[in-house]
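One protein chain omitted, others in place.
All chains are identified by letter, namely A and B, in their written order; residue positions are counted from 1 within each chain.
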């Protein structure tokens, strides 16, 4: 066995490891969203996106980190936190192609419509949502270039997002 | 340091990396189920299983991809999608032994019993379920050989599945 054979094996390991790292980093990127948004950490939420990243939800479409920060700081969002709220995202299915990737998952938004837990809390599922992420490799790591989210209330757009996400296609 | 020492380190890296890849691939296999089934993608759902794979749920036991496809295309399942539905699976605990593995997780089936989100949606938890997966390595990658699912309504079978899954034992 010579040098070139060893080098070849090392190179294949490097490629495989990078694929594993990419998927893990993208999963971690998405896993950070729920805790950060429910903590009201506007800066860190926005930093999950690229500078001009898009977050397109049913009621609102945000373009750029400023608009994402504004959503987190909005009276509306702060009201959810004050009452008790979980943006609970599931594990993502990820498909990476070079410096781009598509990820897909569900989320549940759980809100407390009642009082303190020891008294009369009332946790309800406000919405179940389909999420499609287009992520890109940047100098700072993977970031969300575009997130498209549609409520799973029977509208056709939501299952359509899921299938495009599962196939690794753009939204 | 000589050649053999380098080779030994490379071989150990290859084994460790394969273990990491296996677990990641199995996690991804399971993570694909929810988005695909809620999108009604019968072909892609069935392809998560081996050709003769089994999907054994409380109400119905399916054997082979044809029966799984038929479930996805059934009036019943299409009705869930039409009303709004999320088959929300949690992160799997995976244990790999060579070319076989066992994975376990919970799921929640969330259905919209009301109307459109902007009007009067009503998302409820229809069921919480224990899932036990027996997966196998095939030429096309990891596939589900047998998935056993029991509702967590107090029946003994459901916790029994969870513990066998967590121990890496067959269902």
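By definition in this document, a contact is a pair of C-beta atoms (placed from the backbone, for glycine too) under 8 Å apart; a residue touches a chain by one contact, two chains touch by 3 or more.
Computed from a predicted structure; not experimentally measured.
Checked against the full complex, the candidates A:41, A:100 or A:157 give a single residue touching the omitted chain, namely A:41. Residues of chain A in contact with the chain left out of this view: 3, 6-7, 10, 13-14, 17, 20-21, 24, 27-28, 30-32, 34-36, 38-41, 44, 81-92, 108, 110, 112, 115-117, 121, 123-125. In the full complex, chain B contacts the hidden chain through residues 1, 6, 9-10, 13, 16-17, 20, 23-24, 58, 90-94, 104-106, 108, 124-130, 151-155, 158-160, 162-163, 165-167.
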